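Below you'll find the structure I mean.
Removed: one protein chain of the complex. Kept in place: all other protein chains.
Up next, chain A:
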């Protein structure tokens, strides 16, 4: 028994060697010495942390995975997690997100931000597959735990391409509506922020058509239901929701987090065409127009966290990842005073953590993958890129 414990201690120390995590190692050892009965669980402690509250994550937890209970996943992220991650959740029956430095940075900024000031805009950028969307989800989880109202647009690119139906907007003749996307988004928004929708009241009367209208002072949930029931006016409902939230956030009753993934879609080009085959520019879409208004920093009481994404972007080369390139001049000027946050590839420690997680969940079945050489090979072939590592580890 003692021998096995010592062996485990040596192994965990070896894994952490050179990347000097003395408190973690000491903590690990102490936990080892205290509970020597459940030996097989101990290596888990190196890669995982039991802190499931993002608010308490610090540099000590950097590189480790923390778990989100599955009900919370469904509540907080009805849409917005990357597809592969959703598949992974289904396979492993648990949702584990790695704590990384960009996320910790954002938490520090958010904690120290003064909510009386206009909203600060953060742009998460990085190369393909480095974990920008996951960082965004981490931030959303943190904010939802803190009690913020999260306005999460999973992928703005979905709104500017592959749209089957385009209706002419009844509110403004020059614009185009997208009923399908708007209703889908409203549904998800409702499921994630139920209790807020009951509390916030409208401040104006809105008419939806000849017979329907929403009075002043009604809870926002009604607006959302209206949008869901009458699909034709869904985009207008979205616009109304955004406007109300923006106007009321400065009161301080709630804090608003606007999280947009793929924000470069708002200022790029679209692949949609009008009936006379002329291309549609993003301003002509109601959803995009309203969202752009949200992006301006003329409101207080919250923050705007966005991600650039090259993967879904249109007409942009695949090697572009800097804000300047992806946003274009227009977007860059619109977002101008923003805080850029770079998400790099895995550091050696993060790589080891991810590798250890896969090993532990028995995701890597190949015998050679368990050796040191296999690990070095995986690191070389994936270039420490999270997406590449995920794809590589799949068939193994």
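One rule holds for everything that comes next: contacts are C-beta pairs under 8 Å (C-beta built on N, C-alpha and C of every residue); 3 or more make two chains touch, one makes a residue touch a chain; residues count from 1.
Going forward, contacts and distances are computed from a predicted model.
Per UniProt, the protein behind the absent chain is "Small ribosomal subunit protein uS9m"; the candidates were "Small ribosomal subunit protein uS9m", "Dolichyl-phosphate-mannose--protein mannosyltransferase", "Cytokine receptor-like factor 1 isoform X2" or "Pyrroline-5-carboxylate reductase". Between the chain not shown and the residues A:70, A:108, A:322 or A:381, the one that touches is A:381. One chain of the complex is left out; on chain A, the residues touching it are 319, 373, 376-377, 379-383, 385, 388, 392.
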